[in-house]
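With one protein chain removed, the remaining protein chains of the complex are shown where they sit.
For clarity, chains are labelled A, B and C in written order, and residue numbers in each chain start from 1.
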Amino acid sequence: MEIITSAKPLFAILVSLIATILIIITGEKARNLREAWTIIASIVKFTIVASMLPDILNGRVIEYTLLAITSELVLQFKVDAIGIFFAFTASFLWIITSLYSIGYMRGLNEHAQTRYFAYFAIAMSATMGVAFSANIFTAFLFYEIITVSTFPLVAHKETPEAIKGARKYLVYLLGTSVAFQLTAIIITYNVAGNLNFLTNGVFHDNISHNLITLTFLLYIAGITKAAIMPLHSWLPAAMVAPTPVSALLHAVAVVKTGVFMIVRVVLYIFGIDILKSLDLGTVLAYIASFTIIAASVIALRQDNLKLRLAYSTVSQLSYVVLGVALLSPSGVMGSIMHIVAHAFGKITLFFTAGAIYVATHKTNISQLDGIGRQMPFTMGAFTVGALSMIGIPPFAGFLSKWYLTFGALESDQLIVLAVLAVSTILNACYFMPIVYAAFFKEPKIDKHNLHETLDKRTLKEAPAIMVIALVLTAIGTILIFFFPSLFLQLAQIVVTNTTGGY
Amino acid sequence: MNLSEHSSILIVVVPLIASFLNVFIGLWRRSLCYPLFLLALVICGFLSIDLIQNIINNGTIRYKLGGWMPPWGIEYVVDHLNAYVILIVSFISLLVAIYSKRSLEKELEESKLPYFYSTYLLLVTGLLGITVTGDIFNLFVFLEIASLAGYALIAIGENRSVLASFNYIIMGTIGACFYLLGVGYIYIITGSLNMLDIAQLLPKLYESKVTLAAFAFLVVGVAIKIALFPLHRWLPDAYTYAPSAVSVLASATMTKVGIYVLIRISFTIFEPNFSKDIIPAGTILVWWSTIAIIFGSILALGQIDFKRTLSYILIAEVGYMVLGVNLGNKEGFIGAVLHILNDALMIACLFMVTGGIYYYLKSRNIEDFVGLNKKMPLSMASFSIVALSMIGIPPTAGFFSKWYLIIGAIKAEQWIAVIALLFSSLVNAIIFFRILEKIYFKKGNSTKDINVKEVPVSMLIPILILATSVILVGLFSGKIISSIIQFTVPGGF
Amino acid sequence: MEIIIGKYNYWIYIALMMIGFYAMIAKRNLVKKIVGMNIFQTAIILYFISTAYKKNATIPILIKSQEVIDVTQYVNPLPHVLMLTAIVVMVSTFGVALAVIVMLYKKYKTLEEDEIIEILREKK
Partner (left out) sequence: MKVLALIIVILTGSLLIYSSLDMPDWGDPNSPASTHVSPRYIEKTIEETATPNAVTSVLADYRGYDTLGETVVIFTAAVVCILLLRRFEDDKTH
């Protein structure tokens, strides 16, 4: 494998940190300029990430060592296929979310907008940091920065409820990462003497199996951002955050960091062979399967739209975990593809939830009857997102489910196959009623709010900038289905490197 | 004359002379006291830098006082460990001196200031004297100078400080007497008072019961001085009610010097294998400090007064260092020595911020910290950085010492200690995020904080310096370890 | 038996020291505490001085005319020196402790620890 040394990954991280400083300096005084910084930073970041793509697609790896703090704890970046896959998705969606955020924040005339944009930019920096980490220490560092920098975003509303949600968020994410993940990293260092992500894992054959099992479980428990049950309840709690935060962070950056870390740990710290020989993949697959089904069932019973989406996220994240836990080429492929498929689909759904809130101040599903006539674009995008989640062609979600199914067959996991089937039905059960109600049900006559229901036939969309954003992501969901080659190629490189390929 | 040759003695003599002059200048012209006081500490700072450079370049310095050959005369032995602790002590005491000018305005009568500065300098003299000396009896003398100054500085505080100081005197004297008794026991079987000389004579006597008792008394004596749980009872009251500047100085330097003495006893006077193999002292201390960590953390959780919270956190942190030192492997030891520096920086900064809050708010109650970030943004930013470091989030300094400590604990297969370390990180997370939440996200409501604003510049600068150094020390921990700390690891590890 | 007689200096200092130690930690009167402290320190001083003693030896002041010096004829001077320092340290500690007691008395008008704690509790 050819290695290129380049500071590009560092620049990709620094861009939004510089933006943070500019945002704080500009402040409330010049709001347009402040928002311009966000947009510029997001575009520049995306450009930098995209500029690394050709090299990676040609099988090269970009490396950059920032600082060797001690001989074993090194701040080092490595851009490989899976890293750029994640970074590309996240940085692209940041551009759209920035647009959307501006619409949302101004539409609702929110307070503390400077703080909002500043911490958002820090969180994006840290997400890039996780994507480009060359070792688990660097990844851990950025993982913690994400946690800390998103805390103010979750608590943004500063109501007692928001603070409570944010507290839960922090206790879960910080607590488990310090208690379990750090321990796991230290044990890894102690027994393997190496913290770098290697394609066949860092553990030697002669290490006690019990210790490896313990470390594996500590990692799984420590990476709570992946919201594997029973450590998932921070995610619904974090839904008190403003919708753009939920959209980008809790559908893309934060939770995807979690599953990305799990994929990293499974493939690059442990390696397929060790996990296969210890049967740990199956254990993880069962935990993930449980999460998929249980979270879907809970989602069915939620009336709050954002909460239903949150539980849907919990369930969908475990697809990624499940895929990689199958330890088969197609499983890994499906797992990686699901990162992007779910990102586009779920961000669309969250965007629509936010748009509905900005336009009508409605948060509950039972209030949405007939809303499709008022907000056709929004609800159209919602339908696209929902269908993608369920896994129907021609939407991105179909691709990943296709590979996941293959993966299950490859590793003879019939139970997993059944789980996939049941969860698809459950997905349909909790999404389709919303679509149906929005388009085909008559709006309920709200006696207290007559003037609103009267103009049900007129268009009442959210601000244009928000609608544009959510339509874009919906189109993206379709485009990925038709032109998946870039993502498939990247995933293919990962699969070839880690599993030996098909 | 080459001054740098004598820097090991000058560093003790300079604050001593300044303290002497201060009393008399104070009678004549009070306004000159502060400049003199500051000047002495600046000189100390330069000397300590000179000393550590000297050590890094030329290795251990042995300075014979009065020209008498050891073991007949007293000698100063400065190696990497001393120089490192000296640097910490002089750096912190200089920062606290800058900080104390405005902070004391509201906590002490002006006419007492010359005596305060003198006592402060005597405390610094004592601490530096303890650190440089290579003679166990001389160490006792300086220990008492530092302690007497410490008792007084605590007694001039508010509210219950006098009673706290009295309890400290009783406990401190027991500690010092135990130490002296230990010295007597060492003396009766070896006939020597010089540390290096004793180190050569003792191994033959490891089987003796007297050696065992000497070790026990020395360690327990120091354990009282560093407030190792359950000998910590004097500390929370003393540090809570002392004037802010004194709390900062005492918390950041006195316990650290105590840890230094503990390291000297366990690994210079006695060989490392004494506490490891011959008697199970290392194991006992590991368990003991594990309990200290757990209880310190639990007790910290229940406090309302923030200075008291910090005192209990300090007790847990002392547990960290004692644990690391006694784990019996290189990683643990490096972690402990690194933590001496990190903890000094972090605790000093936190106590300073608390003092800053108290300066206008007149309260240290955590409930009153609501909405402070609007009033004092820079202090609160520093507070947040240090809070992250206390929790152990990279790249702040706290992470790296914790990293080494945990690796050391795993290598020593002390799983309970690993859990205790993680537990205390979690408790710190709860404590600090509860406060950060109040500072940043709750709306100010009380009428009390109307006059609150950012602390005066002379108080703010030390806070900012400490907060910055928490990050810098974190990023350069590898460098610190490779150029200083790795040489302090005793042989046989 | 020989042990008991041969080392009786130790038994005496241990007994004294334990009396002082007990007073320091168990007595509730502040003055009694520091009196205990004094006994404790005195015991240590006695211990040190007793280590200096040699049978049939005299004080270490040499007569100039003496040519050959027999070390066993003079007691060990070092512990005496150490104890001169220790006495001073002890007196100073005692002084500081008394100063603090004076402050306490001014403030609370009592020297019983329990009563002071009672007063502090009432204040709250």
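The criterion applied here is as follows: contacts are C-beta pairs under 8 Å (C-beta built on N, C-alpha and C of every residue); 3 or more make two chains touch, one makes a residue touch a chain.
The structure displayed is predicted, hence computed values, not measured ones.
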item: For the chain not depicted, the shown chains it touches; value: B, C
item: Selected from B:6, B:62, B:112 or B:453 as touching the chain missing from the view; value: B:112
item: Residue numbers in chain B that touch the chain omitted from display; value: 16, 19-20, 23, 65-66, 68, 71-74, 109-112, 115-116, 118-119, 122, 125, 129, 137-138, 141-142, 144-145, 148-149, 151-152, 155-156, 185, 187-193, 201, 208-210, 212-214, 216
item: Where the missing chain touches chain C, by residue; value: 3, 6-11, 14, 17-18, 21-22, 25-26, 50-55, 57, 59-64, 69, 71-72, 74, 76-82, 84-85, 88-89, 91-93, 95-96, 99-100, 102-103
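In the analysis below, only the chains that are shown with their structure count from here on.
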item: Chain C reached from chain B - shortest hop count over touching chains; value: 1
item: Most remote chain, CA-based centroid, reference being chain B; value: A
item: Centre-to-centre distance between chain C and chain B (centres being mean Cα positions), rounded to whole Å; value: 28
item: Inter-centroid spacing, chain C versus chain A (mean Cα positions, whole Å); value: 70
item: Interchain centroid distance [CA atoms averaged], chain A/chain B, Å; value: 45
item: Contacts with two or more other chains, residues of chain A listed in rising order; value: none
item: Residues of chain A defined as touching chain B within the complex; value: 67-71, 73, 75, 137, 140-141, 144-145, 148, 151-152, 155, 158, 163, 166-167, 170-171, 174-175, 178-179, 182-183, 186-187, 189-190
item: For the chain C and chain B complex, residues of the former touching the latter; value: 21, 24-25, 30, 33-34, 37, 40-41, 44, 47-48, 51, 78-79, 82, 85-86, 89, 92-93, 96-97, 99-101, 103-104, 107, 116, 120
item: Residue numbers on chain B that touch chain C, as the complex places them; value: 137, 140-141, 144, 147-148, 151-152, 155, 160, 162-163, 165-166, 169-170, 173-174, 176-177, 180-181, 184, 187-188, 193
